[in-house]
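One structure below.
Here the complex is missing a single protein chain, while all its other protein chains stay put.
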Amino acid sequence: MTLEELMVKQREFARARDWERWHTPKNLVMALSAEVGELTELFQWLTPQEAGAACAEPAARAKVEDEIADVLLYLVRLADVLGVDPIAAADAKIGRNEGRFPPGVGRTALER
Amino acid sequence: MTLEELMVKQREFARARDWERWHTPKNLVMALSAEVGELTELFQWLTPQEAGAACAEPAARAKVEDEIADVLLYLVRLADVLGVDPIAAADAKIGRNEGRFPPGVGRTALER
Amino acid sequence: MTLEELMVKQREFARARDWERWHTPKNLVMALSAEVGELTELFQWLTPQEAGAACAEPAARAKVEDEIADVLLYLVRLADVLGVDPIAAADAKIGRNEGRFPPGVGRTALER
Partner (left out) sequence: MTLEELMVKQREFARARDWERWHTPKNLVMALSAEVGELTELFQWLTPQEAGAACAEPAARAKVEDEIADVLLYLVRLADVLGVDPIAAADAKIGRNEGRFPPGVGRTALER
């Protein structure tokens, strides 16, 4: 499945439930933010070592996948409502980042 | 470009700069969260009407695209580091949501 | 109760449970962020009118108070761990904001 197909599927999911009226940009930004909060909650008390192995155990992996899914679904829905192509935007941003951060140039912790 | 190709491009971007050491799950969740904060900032004081037209004007659209790009890039990078396929996870989640929220069943504001 | 007394109470709560080892700045910033996500979730689908009346009904008010409490508790705990006086910092910030935003000067939506 492509991201475009996921976007269409999510759009039709909203339409079939008459949820488009709730899917305003502000509401979707808030929903995206709340889902990132749930993803954050999974990792907040883990040591770096535990966090690195967060997907080693099936039940923990399922929780992480579930929250990553929610974040992606609201991000895609927001992009759809705003008429933004998220992959094209991200690819263009990588291009700008390549100019801002040339490889091989050291950075201090503050500039990271 | 597919999301998988974007993920590989972002992975190589990190590798070329020796940034993989910073790209731990906890750090990437925090970076994702900070970028959602920047996206939120663009919309926080807008009226619903203004937010609906947030991409009508080219300079404002560029800002929105830039923040959606950053959110997607960190989400994809996090998924890569954790070994999660974000589209497959999101598609599976839509399937579960179809069971949880059958079309045509009304919902109150609290249950939305 | 003062905010300083709340900070001490929260500090002793952590100490009595041997939770100080988890209360690193990064972990507490993540916990703060996750709690703001829960607060956001309460408001995300509400219309502006519904959100304005979010505390009119006792059960809904209790949820809002519970999340505001969690946000304040983690903010105070983070400030304590970092050795920051949050009220002094906030009062100093209001002073700077008074210089940045003189009363009576109109602002556009973008500058808000």
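Order of writing sets the chain letters: A, B and C. Residues in each chain are counted from 1.
Here is the rule we use: a contact is a pair of C-beta atoms (placed from the backbone, for glycine too) under 8 Å apart; a residue touches a chain by one contact, two chains touch by 3 or more.
Please read all numbers here as calculations on a predicted model, not as lab measurements.
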Interface with the unshown chain - residue positions in chain B: 22, 27, 30-31, 33-38, 40-41, 43-45
Sites on chain A contacted by the missing partner chain, in the whole complex: 26, 29-30, 33, 45-48, 50, 60, 109-110, 112
Positions on chain C contacted by the hidden chain, ascending: 1-3, 6, 9-10, 13, 16-17, 22, 24-26, 29-30, 32-33, 36-37, 39-40, 43, 46, 48, 51-52, 54-55, 61, 64-66, 68-73, 75-76, 78-79, 82-84, 86-94, 97-98, 101, 103-104, 112
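Basically, only the chains that are shown with their structure count from here on.
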Separation of chain A from chain B, taking each centre as the mean of its C-alpha atoms, in whole Å: 2
Inter-centroid spacing, chain C versus chain B (mean Cα positions, whole Å): 24
Junction residues of chain B - those touching two or more other chains: 26, 29-30, 33, 46, 48, 112
